[in-house]
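Heads up, one of the protein chains got dropped from this complex, but the rest are sitting where they should.
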Amino acid sequence: MSVRRIDVGPRMSQIVIHGNTVYLAGQTGEGATVAEQTRDILATIDALLAKAGTDKSKILQAIIWLSDMATFDEMNKEWEAWIPEGHTPARATGEAKLAAPKYLVEIIITAAL
Amino acid sequence: MSVRRIDVGPRMSQIVIHGNTVYLAGQTGEGATVAEQTRDILATIDALLAKAGTDKSKILQAIIWLSDMATFDEMNKEWEAWIPEGHTPARATGEAKLAAPKYLVEIIITAAL
Partner (left out) sequence: MSVRRIDVGPRMSQIVIHGNTVYLAGQTGEGATVAEQTRDILATIDALLAKAGTDKSKILQAIIWLSDMATFDEMNKEWEAWIPEGHTPARATGEAKLAAPKYLVEIIITAAL
């Protein structure tokens, strides 16, 4: 099976497609709050999935890292408004400090083509 | 390749099957100790894999989060009693606070059909 990479940087690619599986780099976003960052991340994920030729109804797995688990409900509110009913992925959420203190949420997506 | 979802909720699905690969949501369990929670989680994983049409001899990858790495040995004892000899998955364990303070262990499974 071929491997196709899109938005390729020196450290990572934003999109890697292997057969019918799409791996996205962990996405962080801008904004002062977890809600704002989550919305920014989910918009980026929409754009990356579109570039890959798929969409949010085809997400297989989401791993979510929060810098503070106290923001779990705030993140979930944005997530549930975004993810299509009946097409929710396998998901796991853990607390982890991220690449810079300003980042409050990171979401790692695996999707189907 | 088709995507099949089982135990679908508004936030996540417990099981997502893509081709021959099965993704389970991160599983937490009940119990006062890491040993009890791990046994509860592993029983849930057995049940979810059965629903998906597979079993613990087909696990590909396990990511384990412990809220306190001091419980690593306690978790491992239950894990090694459960996982079939000769069929152990690729595995990684890191420390992360989980969705609620009562949760001491979370296990994220990818398996083959």
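Going by the order they are written in, the chains are A and B; count residues from 1 in each one.
Note that in this section a residue touches a chain if its C-beta (ideal position, glycine included) is under 8 Å from a C-beta of that chain, and two chains touch if they have at least 3 such contacts.
Small disclaimer: the values here were computed from a predicted structure and weren't measured.
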Ask   = In the complete complex, which positions of subunit A touch the hidden chain?
value = 1, 3, 5, 8-16, 18-19, 21, 23-26, 63, 65, 96-99, 106, 108, 110
Inquiry  = Suppose we count only contacts with the excluded chain; which residues of subunit B make the list?
reply    = 20-21, 58, 60-63, 65, 69, 72, 76, 79-80, 83, 85-96, 110, 112
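The criterion applied here is as follows: only the chains that are shown with their structure count from here on.
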Message = Can you work out the whole-Å distance between the CA centroids of subunit A and subunit B?
response = 21
